[in-house]
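Missing here is one protein chain; the remaining ones are kept as they sit in the complex.
The chains carry the letters A, B, C and D, assigned in the order they are written, with residues numbered from 1 in each.
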Amino acid sequence: MTDLATTLAPERTAPVPVRPRERSTVGRRILVGVLAVLLLAALWELVKVVVPDGGGHLGEASVLPRTDDLAMPHVWDIVDRVLQPETSATGSPTVLSAMLSACWFTLRVALAGWLVGSIGGLLLAALMQRWQLAESALVPWVVLSQTVPLIALAPLVVGWGGRIHVGTFEWQRWMSVALIASYLAFFPVTIGALRGFQSPPAAQVELFRAQAASWNRTMLSLRLPASVPYLLPALRLGAATAVVGAIVAEVSTGTKGGIGRLIISYAQSASGDPAKPWAAIAAAALLGLVAAGLVSLLGLGLGRYRYAEVR
Amino acid sequence: SSDSGGEAEEEPSMSSEVLIPVKLQLQWFTQAQFAGYYAAIDQGYYVDEGLDVQIVEGGTDIVPQSVLADGSVDYAIAWVPKALASREQGAGITDVAQIFQRSGTLQVSFADKGISTAADLEGKTVGNWGYGNEFELFAGMTKAGLDPATDVTLVQQQFDMNAFLAGDIDAAQAMTYNEYAQLLEAENPETGELYTADDFTAIDWNDEGTAMLQDAIWANSEKLASDEEYQETTVKFIKASLKGWIYARDNPEEARDIVVAQGSQLGNSHQLWQTNEINKLIWPSPDGIGMIDEDAWAQTVDVALTTKNDQGATVITTEPDAEAYTNEYVEQALAELRDEGVDVSGEDFEPIEVTLEAGGN
Amino acid sequence: MTASAVRRWVAPVVLGVLALLLWQAFVVGAGIKPYLLPSPTAIVEQLVLVLPLVWSAALATGMNVLVGLVVGSVVAVGAAVVAARSRMADTLLSPTAAALSVMPIVALAPALNTMFGTTSTTPRRLVVSVVVFAPVFVNMLRGLRQVQPVHRDLLKAYAATPRQITRTVTIPGALPYLFTGLRIASSTAVIAAIVAEYFGGLQNGLGSRITSAASNSAYARAWAFVLGAILLGLVFYLATLALERTVARRQGG
Amino acid sequence: MSAVEARGVGKVFSSRSGDVVALEGIDLTVAAGEFVALIGPSGCGKSTLLRLIADLDAPTTGELTVFGKTPQQAREAQDYGIAFQQAGLLPWRTVTANVELPLELHGVGKAERAGRARELLSLVGLDDFAGHFPHQLSGGMQQRVAIARSLAERPSLLLMDEPFGALDEMTRERMQTELVRICAESGAAVVFVTHSIPEAVFLSQRVVVMSPRPGRISAVVPVNLGDVRGEGLREDASFFAAVTAVREALHGTPVTARGVDLR
Partner (left out) sequence: MSAVEARGVGKVFSSRSGDVVALEGIDLTVAAGEFVALIGPSGCGKSTLLRLIADLDAPTTGELTVFGKTPQQAREAQDYGIAFQQAGLLPWRTVTANVELPLELHGVGKAERAGRARELLSLVGLDDFAGHFPHQLSGGMQQRVAIARSLAERPSLLLMDEPFGALDEMTRERMQTELVRICAESGAAVVFVTHSIPEAVFLSQRVVVMSPRPGRISAVVPVNLGDVRGEGLREDASFFAAVTAVREALHGTPVTARGVDLR
C-alpha cells in the first residue's frame, strides 16, 4: 500500500472478538447520550451566567463567546421556539414539524448520496486492489479530491446535470445534491474498503492462491468478509459526511425542502428571532448522528465478521 | 422547452389547450422580491398568454444567467452587472426587461457612528455580501477617493445582521427590502423595544451616483435571434410578468399573501415591507415598467468597467455589445398592455405604511 | 530510485497530466464556454495573474488551519490522556467525539460567527478545531490503550512509578497512532477552514475568493483559487507526513 | 511417477538492499507416498522451497515438476494440500466452514462437504468444536483445523510448513502420531518443514538437511525406523541414534557419540 493510503485508514489492531452488544449496553448508550445533551445544556447556561455579555478577548483574538440573548439564547427559549409556528402566516407549521420534514428530506437525499458514494467507493477500492498501478495512480488524487471545495463544484454539477435529458428521465435538483453528497461520502469508503481488502494476512491470501481460486472468488470469499471491520466504520463516517455534503449542497444549489435550506432561511431571521437558527443547527447535528446510527444498524447482522472492529 | 413550443405549433388543434411550458430561474429563494411573477401565476396572467410558467428558486452558488445560457431554463432574473460578467464569459443572454428602475442597496450604520457618505467609510469595518453584490459599494468608495483594498477593512456578512448589531461591522450592506427590515425587526437591548429608523443612517447609492441596475428579465440571445416562437413567447412572458408587477403595485397585501403561501420563511410583516419596498424600486416608471433607461444602463456599464474590487478585478473588461439589452420585446408588451388600458408607468404610485413586527412576524 | 518509488511518483503524475489533457481537449474540442467549464490553460493564465492574491489568501486560510489544527490537536490529546486514565471521563468524552465527528460544520459556522464576532478569526479556527478533535482524540486514545500487556508486566516487575510508565511506554507507544489521527485531521482541516469562510467573516481567505470569483462568473479565477486550496491541502498533508517520518526515524521506525 | 522432482532449482530475491540467494542448486526427488522432512537453521530456505513446489513463487533457475506437471498445472489441478506455520483460518467462518473452504471453492456439494468435514474433524479430535469460531480455540486447536483443511481434498501430496510449531510438546507428539497414521492410510507423499530434530526423525523416511546462505541441501539422512511408529519408538535407542545423526549433519561436525549406536 502506498504511503498515502496508509494515511487515512485506521491502524490494524489485533483480532479481538467483539462481544455481541447486549441490550444493557444499548440502553446505557442512550442514557449516556441523554446525559451528554443535558450536560451540554447546563454548560451552555453556565457560560451565559459566567461570561460577560460582550465575550472575552485575549489581545486581538476573541476567546470567549458573547453571551447576550442574540448570540446565545436561553436553552428554554430555543426549546420553546421549536414548538411555536414558523411564521405568523396562517397555517404555518411549527418549527418542529418543519424541521422534521426537512430532516426527512435531507436524510433521504443524503442516504441516496451515501449509497452512490459507497458503491462508487467500493468499486474504486476493488479496482485499486486488483491493479497496483491503479492504486499508485489514483490514491493521491482521491486524497486531493477532498480539498476541492464543494462550493466550486456545486455550480458545475447543477449546470451539467441540467443538460441531462434521457427519454422521460430528467435530472432533478435533488439529484445534484445527492451527487455532491456522494462526492464526500465516497472518500472514507474508498480508503476504508481498500484498507480492508488488503487486510487479509499473506497466509490467507496464499491459501486461496493454493486453492487456485479466481480473483472474483477471492474477493467474494476472502477480501470482502475480511474488510467488514474496516468497512463498517468507514460507511458510518461516510453517512455523516454525506449529510454534511447534502446540507452544503442544498444551500449551494438552493434546493428546497431540506434542512440546509432551513438553516439559511432561519439564519435570515437570526437578528430578530435568534432562537430559530439554533433550532436548525441542533437539528442538523442530530441528523448527522441519526444517519451514522442508521448505517450502524448494518453491522447488526455482521457480528461474526466484526472480530476486529476498528473504531 | 423551445422544442415543446414547436410541438404545440405542429398540433394546432390542441393549441387552445396546450400551454407552452416556460421555466423562470430566480436569483434567490421565494420572497416578495419576486412578487410580480408569483402574482402573475396566481392571477392566471401567464395562462391567459398561453404559458405554463414554472418558477425555479435560486441558491447561494446558483448563477441564474449560467443556468439560462445552458438552456436549462427559458428566462432568468439577474442583476445587470453580474449578468454582464457572465456575458463576457460566453453566456449568450440579453436583458429584455428592466423591472427594477433603481438600486435597492444601502450601506447602513448606527446613527452615532456618523457615517452618511462614502467618504466617511475610511478606516471603518465595512460589510458586504460578496457574491458580486459589492460593486456599487466599491464604486462609491472609489469615487470618494478611497481604495477599497487598503482604506477599509472588508468583512463578508452572513445572512443575518448580527455582526452589525454586535458592532463588529461599522457599515453593513443592506437591501432596503430585506436586511434593513431585519434591523427594524430586532430588539434594541438598551430599550427593550425594536430599533427604529432613527437609530440608523444609510448611504443610498442612487444618491451617490454609483447605483447599478438590478433585477431584470434575461432571455437567451441565441434563441432570440433564431427562434420566432421564442420571440413571441418572450413578449407574452414579459407582458404577463408586468401585469403581475402591476397587480403587486395595486394590491400589495394580496401580493404578500401570494408569496407567503409559496412557503417563504419570512414573516408576514417582513414580506409586506418587502413588497412595498420593491414597489418603490419599480414605481414610478415614467417610460413604462420594464423599459431600459439608456442613462442608467450607461452608468451601470461605466461602473462595471472602471471599479476594481479588492482582488483588483473589474466586473467586465470591455464594453458590452449591442445584444446585451433590447427594448424591442418590452415595447411590444407595453403596447399591448396600454391597449388594454393598463397603467404601466404608475406615475401616481404611493407607497403604503408598513409596521414591522419583532422577528418580521 | 526503485521501481516502486518510480511508480509511486510517476503514476499519479502521468494520470494527472492525462486528465488535464483530456479536460483541455474536451473544452477546446467541444467549444465549451468558459462560464460552463474553464480550460486548464485558462485557469493557469488566471493563476499567474492573481498569484499574489492566491498567495496572501492561502496564507490567511493557512494560518486559520494551523492554529485550529494545533489547538484542536492539543485539546484532543489532553482529552485522550484523561479518558485513558478515567472510565468516567471516557464515557463522557467518547460519545462527544462521535457527535463532533458527524457535526455539519456548515451549520455551526454562522452561529460561531455571531458568538465570537464576524471580524474575528476565532470562529473559523474554532471550526477547524472541532473538525480536528475527533480523529486525533480517537486515534490517540486507541494508541494509549495499545500498551502491550508484556510491557505493562515488565514495568511492574521493575517497580516503575506511574510517571515512569507514562514516559517510557505509554506516550512513545501512542505516537504512531497520534500521527495517523493528525494525517486525517490535516487534510480535513483545510476543507473545514475553507467552508467556514462560506457564510461570512473577513474576506481574506481562499473560500471567500472562490465564492466571489464564481458569482462573478469568473470561473477560471475561481479555479485558480481552488488550485491554491488544493496546494494548501497538499502542504499540510506533506508537513504532517514529514513530521511523522522525523519522529519515526528517531524512534527507529 | 515421483511426487516432486527438483533439478538445479535456485531462487534469488531482489530487494532494495541487494539480492538474496535463498536457494541454490537444489536437487530433490520425493517419491509418491514418501514422507520427507526438511530441516535447517532459520533462513536457509525451507519455506521458500515449499512455496516453489506449491507455485506460490517461481524458481529463478532450474526445473521443478509435481507429478510430472509444472507446479502451476499441479496447483490448478489441486494435486496438493498445504498447511502453513500459522493456521491462517478465516476468523468469520466456523471450524466446519473453514475445513469446508477448499471443497466449497471447488464446487463440492453441500451434503458431501458436511460429511467430509465431520470425518476430518473427528480425525483431528475436534468433533466437539465444529460450530466454534477460530478465536474460541487455542493455538494448537487452530493448527489442527488447518491440518484438517489441508487434507480435505485427499491430496496425493501434502506440503506442511512447521505445522506443529505452535503446539505444546504433548499435543505435538500426539499430532505427530496421528499424522503418521493418516499418511500411511492415505498414501500421500509429504514434504514436511520443521525445526525439531526429534520430530523430523519420528515422522519421516528421509530427513533433508539444509544449510543457509545460499540455501543448499547439505545432507540427506535416511531414517529406517519401520512402518509402525508408536509412542514407544521415541524412547528407543535407534530413535536416539537417528536424532544424533541428524544433529551431526546439521552442525556440520561429527560429535563423538557416547553410549549409543546407529542401528
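Quick notes
We adopt the following convention: contacts are C-beta pairs under 8 Å (C-beta built on N, C-alpha and C of every residue); 3 or more make two chains touch, one makes a residue touch a chain.
Computed from a prediction, not measured in an experiment: that's the story for all the values here.
Contact with the undisplayed chain is limited, among D:Gly25, D:Gly62 or D:Gly140, to D:Gly140. When the omitted chain is restored, the residue from D:Asp79, D:Glu178 or D:Asp236 that touches it is D:Asp236. Of the candidate positions C:Arg85, C:Lys156 or C:Arg245, contact with the unshown chain belongs to C:Lys156.
Taking the complete complex into account, residues 148, 150-151, 153-160, 164, 168-169, 172-173, 175, 251-253 of subunit C touch the chain not shown. Summarising the interface, subunit D meets the missing chain with residues 39, 41-43, 138, 140, 168-171, 195-198, 231-232, 234-238, 240, 244, 247, 250-251, 255-260.
In the analysis below, only the chains that are shown with their structure count from here on.
Between the CA-based centres of subunit A and subunit D the separation comes to 50 Å, rounded to the whole angstrom.
One inter-chain figure worth recording: subunit A and subunit C are separated by 17 Å, centre to centre, where each centre is the mean of the chain's CA atoms.
Residue positions of subunit D touching 2 or more other chains: none.
In subunit A, the residues that reach two or more other chains under the touch definition are 66, 70-71, 151, 155, 159, 251, 267, 270, 277.
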